[in-house]
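Supplied in structure tokens, the structure appears directly below.
The complex appears here minus one protein chain, its other protein chains still in place.
Showing chain A:
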């Protein structure tokens, strides 16, 4: 067990340590446990690169807006479908279940996004990810457990179904909302593929896409020229910047993760396949 933990954590630790070490010195290798020549220059360099800051802004915006719209929209549809008296419920469920097993695949999807005018548009991060049928099922099974008497009371007070959803259901559903928000937030933060295929404009590129290009480029450079030690004039190397960018990219998730942990374990229980 401890061995598994060690191999799990070590690669993350290695990147952190090397990103805090002087770039040229790190080229010599052999930094495993602790930085040899401690420096924050790499991080300074990261934030001085103009493209990175913009990409960071895009990532934060897409994560925040994308997660909020996703949770709200999916929960809203799920609430309507969770009501047993909804006319046409079974039909709506069938429409959704089919989407879990069949899809058009990458190319028809790409053509659709392009025809909708979402190519090179910030909304490509938001609208196509607004809804997820698997998340809907988790929401539905949670809403089913809520006592119906509260809804009835609100109805007698003259609230319509939408108001009930906003004022009664949402406040009662914080655990499941936190879970789905976590799933979606992590997805939004980590997704690089949408930025690769749907966006050409570098100002709309999220940080993961930026990093993808750096990693893909540097690995092919390494293959071809074996550039080890060729940059000796500066203390910051492309390698050390890459490592620092990786840390900066991952840090936000690592920071919120312990706080949200208790929710997602519960959420996995709600959504789990129990046979």
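Throughout what follows, a contact is a pair of C-beta atoms (placed from the backbone, for glycine too) under 8 Å apart; a residue touches a chain by one contact, two chains touch by 3 or more; residues count from 1.
Basically, contacts and distances are computed from a predicted model.
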Per UniProt, the name of the complex member that is left out, chosen from "Lipid-transfer protein", "Thiamine pyrophosphate TPP-binding domain-containing protein", "Sugar ABC transporter permease" or "Ferredoxin-like protein": "Sugar ABC transporter permease"
Where the missing chain touches chain A, by residue: 1-2, 4-5, 7-9, 11-12, 14-15, 27, 29-30, 32, 73-74, 76-77, 79-81, 83, 85-88, 92, 95-96, 99, 101-112, 116, 128, 130-131, 133, 136, 160-162, 165, 186, 189-193, 197, 208, 211-212, 214-216, 218-220, 222-223, 226, 228, 239, 242-243, 246, 249-250, 253-254, 257-258, 261, 265, 268-269, 272-275
